[in-house]
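A single protein chain has been omitted from the complex, and every remaining protein chain is retained in its original position.
On to subunit A.
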Amino acid sequence: MDAYDYLFKFILIGDSAVGKSCILTSLIENKFKKGSSHTIGVEFGSKIINVSGKRVKLQIWDTAGQERYRSVTRSYYRGAAGALIVYDITNRDTYHHLINWLADARTLARADISIIAVGNKSDLKDKRAVTFLEASRCAQENEILFLETSALTGEGVEEVFVKVAKMILNKIEDGMQHIEEGLGYHGLFSGLIDPATMMSGVHAGARSLLNEASPAEPASRCISC
């Protein structure tokens, strides 16, 4: 069933070659693709995950890390409800740049964006150049979440997305997260809502707008993916 309760838009940012695309592939296809190419501009992926009993559909924009592409990738921030800032635990420079990426996200995205720092390549233990402790302190100081992952083994990958989604769900419960209740082009009345207004990064899914008890069938007809 493709029905979902919420649709969250995420962005993957961070230096080139830290493993953003591999994390996305690991999440969606459950495998590690060796020899995949670097990202030009942006790539897109989607997956439905279960978070606290809710079905959350993630639409994820995986951006290119090179500085030159910022002019293109920056336009993806404003629509995002969640951001993963990825660095490579074997490369200190990519860790130092975390702060710059965070500043970008803070200025370009909505104020209620939920952010996690992700230390990737945790399988490369011998080459570790950034400790878990210092990164987790840094995340705490900056009031963002933190986890380590390995796109190669899959360790931590789904958790990262679940963690951010959970945070967003909590904000929704506390009334601190802006939700677009419109059905828009993902819902029942396709085309009624101007996509340009759908900037919150969080949309209620058709399932939540229908009666919870009603079968997901009507929704799945409209929300095909």
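Simple rule for what comes next: a residue touches a chain if its C-beta (ideal position, glycine included) is under 8 Å from a C-beta of that chain, and two chains touch if they have at least 3 such contacts; residues count from 1.
We take it that contacts and distances are computed from a predicted model.
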Missing subunit (named according to UniProt) among the choices "SUMO-activating enzyme subunit", "Rab-GAP TBC domain-containing protein", "DnaJ homolog subfamily C member 2" or "Glycosyl transferase family 28 C-terminal domain-containing protein": "Rab-GAP TBC domain-containing protein"
Per the touch definition above, residue among A:V72, A:I99 or A:A129 touching the missing chain: A:V72
Residues belonging to subunit A that touch the chain removed from view: 16-17, 35-46, 59, 64, 66, 68-69, 71-72, 75, 185-186, 190-191, 195-196, 198, 224-225
